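A short write-up of the structure that comes next.
Showing chain A:
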Amino acid sequence: QAADKKLVVGFSQIGSESGWRAAETKTAKAEADKRGIDLKISDAQQKQENQIKAVRSFVAQGVDAIFIAPVVATGWDSVLKEAKEAKIPVVLLDRQIETKDPSLYMTAVTSDTVHEGRVAGEWLAKQTGGKCAVVELQGTVGSSPAINRKKGFDEIVAKNPGMKIIRTQSGDFTRAKGKEVMESFIKAENGGKGICAVYAHNDDMAVGAIQAIKEAGLKPGKDILVVSIDGVPDIFKAMSEGEANATVELTPNMAGPAYDALIAFKKDGKAPPKWIQTESALFTPDTAKAEYERRKDAY
Partner candidate 1 sequence: MTASTAPPSAPLLAIRGLSKAFLGVQALDGVDFTLRHGEIHALLGENGAGKSTLIKTLTGVYQRDGGTVALEGREIAPRGVEEAQRLHIGTVYQEVNLLPNLSVAENLFLGRQPMRWGLVDRGAMRRRARAVLQPYGLSIDVTAPLGRFSVATQQIIAIARAVDMSAKVLILDEPTASLDAQEVAVLFKVMRTLRSRGIGIVFVTHFLDQVYEVCDSITVLRNGRLVGERRTAELPRLDLVAMMLGRELEAAAHRIDLGPAEVDSRPPLASFKGFGKARSVEPFDLDIRPGEVVALAGLLGSGRTETVRLVFGMDRADRGEATVDGRTIRLKGPRDAVRLGFGFCPEDRKKEGIVGELSVRENIILALQARQGWLKPIPRRRQEEIADRFIRLLDIRTPDAERPIQLLSGGNQQKALLARWLATEPRLLILDEPTRGIDVGAHAEIIRLIERLCADGMALLVVSSELEEIVAYSRRVVVLRDRRHVAELRGGEVSVERIVAAIASETPHAIASETPATGSGAEVRQ
Partner candidate 2 sequence: MTGALQRFLPLIVTTAVLVVGFLLCAAQFPNFASWRVVGNLLTDNAFLGITAVGMTFVILSGGIDLSVGAVIGFTTVLLAVLIEQGGWHPVPAFAVALIAAGGFGAAMGGVIHVFQMPPFIVTLAGMFIARGLGFVLTTDSVPINHPLYGELNDMALRFDFGLKLSLPALLMLGVVLAAVVLAHWTRFGANLYALGGNRQSAELMGVPVARTTVAVYGLSGLLAGLAGIVFSLYTGAGYSLAATGVELDTITAVVIGGTQLTGGYGYVVGTFVGVLIQGLIQTYITFDGTLSSWWTKIAIGVLLFVFILLQKGLLVVWAGRGGEPAEA
């Protein structure tokens, strides 16, 4: 009935730990303005307890809908119950949660992080004819994208006997650590000669790794292939300079589809599908330049 009055959406965002995350927030704002939605963002500084607090106080404020980008898959049941009791629809953004009771949320707009890992792995397998000694730069130990992107990639490795991960360490999703870890990988694999490719759980670490490879006197993209995930502008820049080989995009525009689903739901109460999957497209150097132009202001 209150379709005319402005929708108020509370968005519990994880934080701004990476460029991608900041872009997601930015687009969420932009898309909200397009649709004349009043968006309340609460930044959890990478802490689940803060996200739960945020959801609770959104309920207390009586918003029309709650978006959550869950920092971790588990631990949402009790607070989502409160939202349900208050009849506030919940939409999950960019990460799924584990729950016995799917009715706790209306829908989830996410990519499939395990799938992302697979895509990256398949590309690498194809490139190298299934023969490649890979070093892996993991995300933060214990974080769900790190776990899933590893899982997906490992599936492919398992399928190709010629492929194997010779070294894997955590680069905490950051450039600095990515570079430091890659440096030691190169030393450890006698000057990088033993390494055929580096698989990074996100682009930032990949960018760091590229610098490490260069400083070791090798050619990133040739001597050592570079494949990573996210699709942030800098990796496209690197690709256009031939220093990176592939990235799997994770679109920062998660909120857009969510708003549409929500508005439809509010108008004629038709519930959206449980999972609105954003596709995980793989990009390669040939399109890099154009893609970079397309993105650089979204970030």
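As a selection rule, all candidates are chains of the complex that A comes from, given by their letters.
Assume contacts are C-beta pairs under 8 Å (C-beta built on N, C-alpha and C of every residue); 3 or more make two chains touch, one makes a residue touch a chain; residues count from 1.
Since we're looking at a predicted model, the values are computed, not measured.
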Exercise for the section: Using the touch rule from the top, find which candidate among 1 or 2 meets chain A in this complex. Expected result: 2
Exercise for the section: Spell out the residues on chain A that touch candidate 2 in their complex, using ranges where they run on. Expected result: 10, 13, 15-16, 22, 25, 40-43, 45-50, 52-54, 56-62, 72-78, 98-100, 140-144, 147
